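One protein chain is absent from this view; the other protein chains keep their places.
Lettered A, B and C in written order, each chain numbered from 1.
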């Protein structure tokens, strides 16, 4: 795929239209190194095909913006409303999630045509609203659609990594080698006093509904690790028998380790040449100084227990991140597990209609991660951002910051 | 079974020895209406046979008290250490939980002999420590064992109820009819101000490790329902199509409802004569004024959403319970779901050794319930008590108190 | 249980009434060594509780004889029609098979009362028909009911053995030790010529519908092992790596061995003292000269392949058994797997109504076994008898006779 060819002409000076074009183009840039076959396969129910991500993010704009605001709306394809609905019951039927990889039709080319069609209609919609009273509300929805697309951009990378990890050829998504990490210092702890802290998003910038409202929490005094846990430190846990000692694990975690027969993180493997990790650059010798990533909550919690520490709560993480104490690796390296179950903030409200399903209905049996990762698109992260996954999820770029 | 015959002679004035004899005798009293067959069967992996409860609570004293403190300790039966271990990895192997119902041997009579044997040895142990420096520590462990046994006394009732619910004959555990409830008033709301509150157990009395330490939390202002939700109110939710509307449910809850084909609570059924509920008194016409019980977290959460309210956090519940605002039905009716995921309090510490597995290792993917139920033994409840179950659990006596 | 007390007074000289009383009494005799708890538990969906066997065999007489022939028929208990229906769709609903072990009610005592009640009514029915035209048809159905009960008598023993094998205490059903087997001679082969043979039941005696009609088959020349394969011979297969070599196994069998992690027959175990086998006499040192039993079809087939032989077809077995060539261990030791899939004989007809479900509907994906076993009641075996089980079934007394 020639991603360049997919850039839209930017014949507008509306910054949002500009941003729209840039974010949309980035999705195609991410797919550029992949073949049509790569873009169609689905390696597990939790992951989606690249083609599906490209179509679903387009569906979002067509369904939540064009359908209600475009004059004489006519869908690009009548079947797409169902095919590319992810989880919005309010929109109607959905294609079964585990069967997304069977959609060899529409072809990738048709999905790209769908993107171009919707992009053009969206630009026209924006232009037609310029200067009107309705622009502000429209702009808010467009921004939600772009933030949504950025979330899927991260998933595109993690999903293709999982797909490639299932292939004994271990293909590399990216050329070249990852840069080696310099040796790290022994872990230092930053201290924080007890007190009432403000948690959640404040101000005019974009945020998701689950970051609201800004509210108070009481935090007891605590310490937070200056940096993330490294591969070398995690390897020490493995070599100390961490995966064989039930005393290190939550009960559910121990059951999971045994049921799945786990002895190391998902993308680690050991051969006669030593430990290797699999990533977007393919199989690489384990870098002991790099932060440990693709770690589940259960593994993070077990490591923390073994290390005589614990995971931070999300209030601790957010409070510390707002301080000016020089915490390293908060953003752009890996999402950091907190011990906080994903729940509504006091006073949380969902939007009306199907968009109310965006976040709120997932508030059970998941844990919050904070920060952002190497796969997160530029400009998508925030201190108040709440990512969330089940305790066994490992295919995201997830790591460990210790607290005590 | 003649429960009377199993009372130990109380030839001691040590109040703890007395209490020991009483709590232990109560377990047998609970089994008195049951046959040997009733006591042996296991209706699902989450439930255990009555005989197993009787043996396991005895195993607890033999393993955690007699084994380390009795001179010339010799186990009653060498195989019981494995057979009646519930989940303590620190003690060694365990009989597979879903296969407890296959242990037709040892016979119920042998388990009762096991109880008598351990009871006598425990009384001797207590007597031998009277007045010594070691007594206080011993007493603490004995109390833990008795509290543990009381937890199992509650499970005996809920487990036998589930067993009987699987039998098309719908046997009654207890004779007679449950008392009818008087009509309730429309729900009133009690208001609470925002502020820092103290949560957790304080003082000398017994508590479990998960209730410690007492600590501060900030609570925003909230309102709490004066009483529990009734069967009649819950029926309105059903009749309004609550089990068919995804907008009412958490996403996981909606999947669960559809996977299991649910249309009402576990022990409800409808025939030409109207709605009936199954309980320890057998099948009864649904009492619209009785509190709705055997409700899962997912159902409680869906009901609350439908009712325009929410579930309280455990801090809200505990703070309100400590006030003197006349809240009804806090204890002795049903455990009340909170929206709080079961997690460690700040500064939580587990005991050394296998007893450290008592509570801490279960702190994932469960929700806290507060109060106590009609099945909770007299004197077992506390304001700071934290019960916890997964979001789909329904076989306990669980209900709904609303917040907003 | 006092089995003696359950014998009916034999105040009739009708030989069938006599036989009825004897067969019925034998079921209770088999249950005599067992407790109420033993009789209630169900160790797997394929096995049934002893109490259920006792009730279901009674249900057979009540449903298929009394219901249609007794004046003013009134069921002993209205719920039993559903509770103790095994698989007869023509009779109506059935209690779910895997939940038979949850029927702690009716109590064993009530089931015995049910047996006595039906026994008396059956005797009265027989007496009332004595000398009438309808007697012959009645007698035929009574005989079917008795043969049916004998089949369940065998299952009672194999089901209780499986239940006890799930108990780490390994209880013995029978006292004493099994008699040691004398050393066997090397396997000799009996030769049979090719030709048309008659297969199936002929004559006036009882047989099941699946043994009919007697028909012709062409059998190529073959040889049959004079005796059964012994434990010692089977052990040589194990020690030669039989359970680790896919070349020995059918593809499905190999998948099964790996999925279940099998390394020996179901009731074999090895400890520091060597190989032991579990049986009705409890755990015993493996007797190398005893016939290998509790062997699945997949294991029998793999052993035969390893031994350079094969399993016989059922036509070969039956033809050989009709010869006078001195074949040993045809009856009373173990059922002998044949390579014949369980299918209808040419011209096979099922009975009208629900009794037509007795055999015919199971004619898929099962293999025929011939002979009879140590658990088969006296007088129940026939040369034309066709037993059948799926290829993975192991809990019956099944073994191997080789052919080539």
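The rule is short, and it goes like this: contacts are C-beta pairs under 8 Å (C-beta built on N, C-alpha and C of every residue); 3 or more make two chains touch, one makes a residue touch a chain.
This one's a predicted model, so the numbers in the text were calculated from it and none came from an experiment.
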Fill in: Visible contact partners (per top-of-document touch definition) of the missing chain
A, C
Fill in: Contact partner of the left-out chain, one of A:17, A:31, A:91 or A:108
A:108
Worksheet item: In the full complex, which of C:13, C:136, C:179 or C:247 touches the chain missing from this view?
Response: C:247
Worksheet item: Which of these, C:215, C:270, C:289 or C:325, touches the one chain of the complex that we don't see?
Response: C:215
Practice prompt. Pick out the residues on chain A that sit against the missing chain.
Written response: 35-41, 43, 51, 79, 82-83, 95, 99, 101-108, 163-164, 166-169, 171
Worksheet, complete the sentence: Across the whole complex, the chain not displayed is touched by chain C residues 87, 89-90, 194, 196, 215-218, 220, 222, 246-247, 249-254, 297-298, 301, 310, 339-341, 343-344, 346-347, 356-357, 361-365, 391
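Just so it is clear, only the chains that are shown with their structure count from here on.
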Discussion item. Relative to chain C, which chain's C-alpha centre is the most remote?
Written reply: A
Practice prompt. Could you tell me the distance, in whole angstrom, between the mean C-alpha positions of chain B and chain C?
Written response: 45
Practice prompt. For chain A and chain C, let me know how many angstrom lie between their CA-based centres, rounded off.
Written response: 59
Response to the item:
For the pair chain A and chain B, the C-alpha centroid-to-centroid distance in angstrom is 38
Worksheet entry | Set of chain C residues in contact with two or more other chains | none
